[in-house]
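One protein chain is absent from this view; the other protein chains keep their places.
Right after this comes chain A.
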């Protein structure tokens, strides 16, 4: 599947293996795995809310853009929602291309757009309470390079 939005945990290694096996004609495969990080210390878990329907549509459109813009043979995006503990895998971007440059660039492109344009909202839950993660200007600015 090219786009998967799921509450269930997934095995990043198995996904990479499966994606690579299906990426015919690729000379290079790039994968990025996002992991829940305890930035300030004391993170109990993260809750990721999303907009069912729009999320899948928005990511599929980003993937289509990436396929059109870069010379790719395949691209896959997996993104979780719901409750995630520190160290858990949140998301994964996989790109395959005849040459590595396109695979790396397309993975960066997809990550930049996912950060600011896929309808997910992260909430950090600590012993002191819960707080929505604020969007960063740097993430918005990153889109201007594309």
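Here is the rule we go by: a contact is a pair of C-beta atoms (placed from the backbone, for glycine too) under 8 Å apart; a residue touches a chain by one contact, two chains touch by 3 or more; residues count from 1.
Operating definition for what follows: contacts and distances are computed from a predicted model.
You can't see one chain of this complex, but its UniProt record names it "Molybdopterin synthase subunit MoaD", from the set "GntR family transcriptional regulator", "Antagonist of KipI", "Molybdopterin synthase subunit MoaD" or "Protein-methionine-sulfoxide reductase heme-binding subunit MsrQ". Considering A:13, A:53, A:86 or A:101, the position touching the chain not shown turns out to be A:53 (whole complex). In the complete complex, the hidden chain is touched by one of A:9, A:85 or A:135, namely A:135. Residues touching the missing chain, restricted to chain A, are 34, 49, 51, 53-54, 57-58, 79, 90-91, 111, 114-123, 132-135, 139-140 (touch as defined at the top).
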